[in-house]
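Here the complex is missing one protein chain, while the rest keep their positions.
Now for chain A:
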Amino acid sequence: MSADPTQTLAFDTSCHLFDGCGFPAPGLHSFMFEPLWGDADGNGFYFNKPMLLALLGSVIVVGFFWAAFARPKMVPGKLQMIAEAGYDFVRRGVVYETIGKKEGEKYVPLAVSLFFFIWMLNLWSIIPVASFPVTSIIAYPAVLAAIVYITWVSLTFKRHGFVGFFKNVTGYDKSLGAVLPLAMVIEFFSNLLVRPFTHAVRLFANMFAGHTLLLLFTIASWYMLNGIGIAYSGVSFVMVIVMTAFELFIQAVQAYVFVLLTCTYIQGALAEHH
């Protein structure tokens, strides 16, 4: 938002084409929010809109599953059926497929929570008034990626011991011969250092880009709404709708990818090294 606390929209609405002001392009500032409470400049605690959306998101996810699962019935109602379908999708479609049923059962709650939490935070992007994907702020994907990272690293230690852990993360394989040291270094970096980063950034960057695109076309639709620009404004508005539909798809896909990678990492941690 703007530094002007009275402005609640993502851009300056008084600016139009041919009015003599430049295009208020979206940028990093579109992802900065004035605190609702506290001061963002100092080192103290503050509270802003994405935080509110994050907490509201968890309330909605919990509320949804509470309404569906708190008093479950043998013959499910509509809500329970929908929730069961979602639950089953993550459980069977992701966890059982990657980790297997026996070992995977323990990680189902983590995967289900991650999927629906991330999906909800992504969905805020196209929900009016909220209109902001919380996951386009790196802190949220980073926390989730860190949780996953801690989970699989500690699991690898527990499963294989110290030497086993080292062999596991470096992809130790004698048959590689002379290339082995190089492969081990690359694998070590790739698995232990780069992996959590890419895990978080993949989600963050997708939502960041998606939100920027949506903003770009939304602002353009408004900005060009003057004189001959109205024709272009219409085109831009069609793009807003198209991009919104596309984002709806991307939001689900990114939540799915995040959880799928989580399960793949856990599966890798459980796997026996050669």
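What we mean here is this: contacts are C-beta pairs under 8 Å (C-beta built on N, C-alpha and C of every residue); 3 or more make two chains touch, one makes a residue touch a chain; residues count from 1.
Here is the rule we go by: contacts and distances are computed from a predicted model.
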Chain not displayed: protein name in its UniProt record ("ATP synthase subunit b", "Na+/H+ antiporter subunit G", "Succinate dehydrogenase/fumarate reductase iron-sulfur subunit" or "ABC transporter permease"): "ATP synthase subunit b"
Of A:Cys21, A:Ile127 or A:Val194, the one touching the omitted chain in the full complex: A:Cys21
Option touching the unshown chain, where A:Tyr96, A:Tyr140 or A:Phe258 are the choices: A:Tyr140
Omitted-chain contact residue, chosen from A:Ser58, A:Ser131, A:Ser190 or A:Thr244: A:Ser58
Residue touching the undisplayed chain, where the options are A:Pro50, A:Pro133 or A:Gly268: A:Pro50
Contacting the left-out chain in the complete assembly, out of A:Val94, A:Val108, A:Leu155 or A:Ile250: A:Val108
Listed residues A:Pro72, A:Gly100, A:Gly161 or A:Pro181, member touching the removed chain: A:Pro72
Residue numbers in chain A that touch the chain omitted from display: 2-4, 7, 12, 21, 24, 27-29, 31-32, 38, 40, 45-47, 50-51, 54-55, 57-59, 61-62, 65-66, 68-70, 72-74, 83-84, 87, 108-110, 112-114, 116-117, 137-140, 142-144, 147, 201, 204, 208
